[in-house]
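Structure, as structure tokens:
What you see is the complex with one protein chain gone and the rest in place.
Our next item is subunit A:
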């Protein structure tokens, strides 16, 4: 428990001191509860999300960083993206199977930003309607099938 808090304090300090472009941690909310963060993301210039703002929610369990955080989009603007469901759940393998304790809030944010930036066409995943109706509230409980569209 203590090691999780210590690491989150470190990450918070680093992220507020030296945030990556387009990533801003909402520090006011975090001082109340270190286990839940909200991060503001900006759509990168020159991409289909230019000028848009998104909110990413992180929830950390007591086993962080051994367990991945629960990460999803929240708020009024959920990016229209083939890997983002309309309920905010994100299909990104590092959030479940490919998680490693060397990853951090910063690296997750950068992965999400790069996922958004590589998007060419704004659309929902093909199974959005069914998924949103049947999924758990916790995206980590989803059995994700990560696969390439060349398969």
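Basically, a contact is a pair of C-beta atoms (placed from the backbone, for glycine too) under 8 Å apart; a residue touches a chain by one contact, two chains touch by 3 or more; residues count from 1.
We take it that contacts and distances are computed from a predicted model.
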item	value
Chain left out of the displayed complex - its UniProt protein name, from "Serine palmitoyltransferase 1", "Putative tRNA methyltransferase 112-like", "RING-type domain-containing protein" or "glutathione transferase"	"RING-type domain-containing protein"
Residue among A:43, A:65 or A:88 touching the omitted chain	A:65
Candidate in contact with the missing chain, chosen from A:35, A:80 or A:135	A:135
Where the missing chain touches subunit A, by residue	3, 6-7, 10-11, 61-63, 65-67, 82-83, 85, 89, 91, 93-94, 96-98, 100-104, 107, 110-111, 114-115, 118-120, 125-127, 131, 134-136, 138, 140-151
